[in-house]
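All protein chains of the complex are present and in place, except for one that has been dropped.
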Amino acid sequence: MEKVQKPSFIERFLQLDRRIIYTLVALAVAIPLLFPLGLPIKVTPEVQSVYDMIEDLPEGSNILMSADFDPASMPELYPMMKSVMRHIIRKHHKLAITVLWPNGPNLVAQCIEELKQEYPEWTNTVDYVFLGYQVGGAIVIISVGDSFSGTFPKDYYGESTDGMPIIKEFNQLGQADYMVMFEAGNSGDWWIVYGTEVHDVPVGGGVTAVVAPMYYPYLQAKQLNGIIGGLKGAAEYEKLTDVPALATSAMDSQSMVHALIFVAIVLANIFALMLVGQKRRQAREEM
Amino acid sequence: MKNLIRLAASLVVVLILLLCSAAFSQESDVELPEEPAAAEEAGPEALEGADIIIGLEPAAEEVPAVEVPLPSYVTVSDLPNDDGTGIVVEFEKAEGETEALTYTVSVGAGPDGPWQEVGSFPATKKWKEEAGHYYPAFFWFQKGRAGVSNNIHLFTIQNLSGNVPLETGVEYFVKLTASLDGANRDYPEILSATPEEQWFDTGRTNVLILAVLFGATVLYFIARARRDPNLFIRKISGLDAVDEAIGRATEMGKPILYLNGMSSLADLSTLAALNILGRVARRVANYESKLTVPCRDPIVLTVAQEIVKAGYTDAGRPDAYNADDIFFLTEDQFSYAAAVCGIMMRDKPAANFFMGYYYAEALILTETGASTGAIQIAGTDASTQLPFFVTTCDYTLIGEELYAASAYLSREPLVLGSLKGQDMAKVFMMVMIIIGTLLMTFGVVFIKDLFKALG
Amino acid sequence: MQFLRKQFPVMLAFVMGMAMFIREFVPSKFSEQLYYGFTDWAIVIVGFSAVFAILSLLHHHMNKVRRRVEGYGYSVITILAFIQMIILGLIFSVRPGTPAGWEYQWLFVPMQATMFATLAFFIASAAFRAFRARTWEALALLLAGLIVMIGRVPIGEFISPHLSTFSDWIMNNPSMAGFRGIILGVALAQIAISVRIIFGIERTYMGGGD
Partner (left out) sequence: MTHLGIILLQNNGLLPWQEAMGTFFTEGGMIVVGTWIAAGLTLFMFSFVYKDNPFFRFGEHLYLGISAGYLMSLYFFNNMKPKFFYPLMPFLDASGDSTLNLWVIIPGILGLFIIFRLIPGWGWLSRITFAFYIGGFTGISFPKVLNGLLLPQFYATMQSIPWQVNSLDSAVLLLNSLVLFVGALSVLVYFFFSMEHRGFIGGVSRVGIYTLMIAFGASFGYTIMARISLLIGRMQFLMFDWIGDEIVARIGSLFHGG
């Protein structure tokens, strides 16, 4: 039994060079970004309820949005913010946007610019106001309970907020019919404790996958009416609004990589079992 | 040394007695409230620690268009367990309370105002049960404690409008207003209270008792270990690997890389990691291998230098110590990781030690280390990163084992005694969990409240 | 002198430890001042030690340059990058809109995000190598890992619609039980090490010798 030959295919697969895995992972991420596969996405009830809330409000209702994240959480939160904002524009709701994180405003500005190209009739100071960032965290939230124009004397673009048409009807947290917050940390706790609970405003949250477990207890306690969690939630919202975009293709990437890892692990285990069988057979033959 | 421990132990006992007496003196206030005559009318459930209790039926002088319910009595008192910046309004649920009813609390400097609104809430919110820290549930024997489920509203006032904190020792007057469908009705009495600071936080009584209990157990077993140094401690698998890895590095003539984790010295796992570093340094010095320790925290750097130097000195090789081998990289998580990966790929250490606390970068480090073929030994209590250490390292000290290893390696009877004490505390805890679960299954629920952390 | 070297540090650790321990049970204003006073002082100490740490970093790289070890040119890059950053940072501060802020946004952040993103590669290769059913324990690890992994993405729905429910169940029950056990054990160990430090039984951190 002089079989000291090249390792078999099975053995080579089990010792697969890690660089091949890296290349496959990179391809599995990049290809769906270029050509979205459109894998089916099942909408979960907690995303559906955020959608239903915005959908069922009468046209022209007041909605407050807070974007409390920075570029590090952009892959997950930006796509969901964009599709929620698009939904609000379609329903002709009035929108006020605040930011509690210092590095967040540029992302919101970028999102507004992109949506304005889709909906040129969407007008600043009439349909929406972008209040920008204000230091203070929880204090800002307490303060918007009093007035937006007092807390944010100037909007993001440096215009005075006092006297804007939208501010005349919508100048307080309490006047909001709904609030959506996008959270990469714990600012959402403040919104719930100091804001929406105090003024009895229903609120839904878009959160990163990492902080999602922190927010689910609020959902159970009905302090949040819905949660859009991570990329998956963003993709579900894109499906609901019928505009597949970044999150949908990113979700395809996710599925591809997960499938790749899954298949690789299953194959490796089958091969390893086969190898054990082979060795046993060889041992028996040698006896 | 012995005397120091004794002195310390007696000091602790005295302090605890003091604190307990403080606690109970406060308790006695609570249990024997000087009930004003009016409280009799209010019913049997007079509220504890109240400065003023008024029990008049709301005067119905003018009948409003909508019948706004009012609570039958209201009390205002100092907020317990605080630093003297809060007062608290308590009142029993009014008859006929609905969701639409709103209560508004206003504060004034005198009985006639001027009034500042400090809070307004619907009648479905702000229950006494939710105010855990100030009214600890484990004092279930307190009056008004049992069976109060959502019967008493409790509103704490710690700020005036504009976020002005209340001042200690100043009397504040409080007005309660109920509103329903646009109609308002004031509670007929204006009540007052004075914020006072407390010197013992009854909300943490259970923490203190457990701290003393566990602390005393550990100290007792340390004292016992001094008399009988042959305590049995089972072998911790993975510790032999430490010696093996050092030996292999020496054979191969390659350096050893030791990381103390990503956290600062405020984190106890960093101290455990540094303890193990001391032992590793002593052995490395015997074997004459090179020990590289890149650090992330400035203070950890200085302590690590001191420890390695001591290890080399103990091994009789102070000349082999080179302070430049224990160096600082940066405090930024990922540039630290990149630099350590660079060291791994270029110096190709034969053994990598990852001890202490880690964040997401853990897998970058261990995968790069695995690709260079090093023996990798990890020890961490970072539960989010444990899965990655367990799957990519040759040996992993899981959670408590990290601390045990630092004690085990020292082989000092005193430290081993503390391991024994730790085990006794564990037995106590397991027994409590089993008893508690059984009791709760048979309907005795208060047992759980004894172990509630109230923040 | 011997007292200052040996006994005094042990006593100081005891006094500090006890003071901060007792403080935790006192809600008064004084106790709050004590806490913030201590943490403020600790910040100052860390500030000084940071100077020491930076000297260590520079010394390490200067040494490489002086001895002309292989790749000493890269050490020059580190030294130059550090010096220009600290000068720009101290003069113009590090806010957005300053040169240091620009470097932060376009050099620091992308490199940080990239290092973070390499985890996607590493997690895949680690899963491939580690998820092998060599023993029964490894089989438990493998099954739990595969189910939770695939239950989180839409393709899990193809395999079985109950997969995501089952993966949530694993996270919320056996997995939570495991981590609970770890945390309880770690908490006890931390209590024991605290007691040893406060009572001066654990003194490794002070070094030894002289």
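As written, the chain order gives the labels A, B and C, with residue 1 at the start of each chain.
Please note the rule applied: contacts are C-beta pairs under 8 Å (C-beta built on N, C-alpha and C of every residue); 3 or more make two chains touch, one makes a residue touch a chain.
Remember, it's a predicted structure, so these values are computed and weren't measured experimentally.
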Neighbouring shown chains of the undisplayed chain, as defined at the top: A, B, C
Candidates B:186, B:243, B:314 or B:332 - the one touching the absent chain: B:332
Sites on subunit A contacted by the missing partner chain, in the whole complex: 19, 22, 25-26, 29-30, 33-35, 74-76, 209-210, 230-232, 246, 250, 253-254, 257-258, 261
Touch list for subunit B against the chain that is not drawn: 204, 206-208, 210-211, 214-215, 231-234, 236, 265-268, 271, 299, 302-303, 305-306, 329-332, 334-335, 338-339, 341-342, 345-346, 383-384, 386-388, 390-391, 398-401, 404, 419-420, 422-423, 426, 429-430, 432-434, 436-437, 440-441, 443, 445, 447-448, 451-453, 455
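We adopt the following convention: only the chains that are shown with their structure count from here on.
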Taking each chain's C-alpha mean as its centre, the one farthest from subunit C: A
Chain pair, B-C or A-C, that carries the greater number of C-beta contacts: B-C
Distance between chain centroids, defined by C-alpha means - subunit A, subunit B (Å): 32
Distance from the mean Cα position of subunit C to that of subunit B, given in whole angstrom: 19
Multi-partner residues of subunit C (each touching 2 or more other chains): 125, 127, 131
Shared interface positions of subunit B, touching two or more other chains: 367
Subunit A contact footprint on subunit C (complex, rising order): 96, 109, 113, 120-121, 124-125, 127-128, 131-134, 142, 146, 149-150, 152-155, 157
Footprint of subunit C on subunit B - complex, ascending: 1, 4-5, 8, 11-12, 15, 19, 81-84, 168, 197-201, 204, 207-208, 211, 214-215, 218-219, 222, 264-266, 268-269, 271-272, 274-275, 278, 295, 298-299, 301-303, 306-307, 309-310, 313-314, 318, 323-324, 327-330, 332-335, 337-338, 346, 360-361, 363-364, 366-367, 370, 381, 383, 386, 388, 390-392, 398-400, 402-404, 406, 410, 414-415, 418-419, 421-422, 425-426, 429
Interfacial residue positions of subunit C with respect to subunit B in the complex: 10, 14, 18, 21-22, 24-29, 31-32, 42, 45-46, 49-50, 52-54, 56-57, 59-60, 63, 71, 108, 111-112, 115-116, 118-119, 122-123, 125-127, 129-131, 141, 179, 182-186, 188-202, 204-209
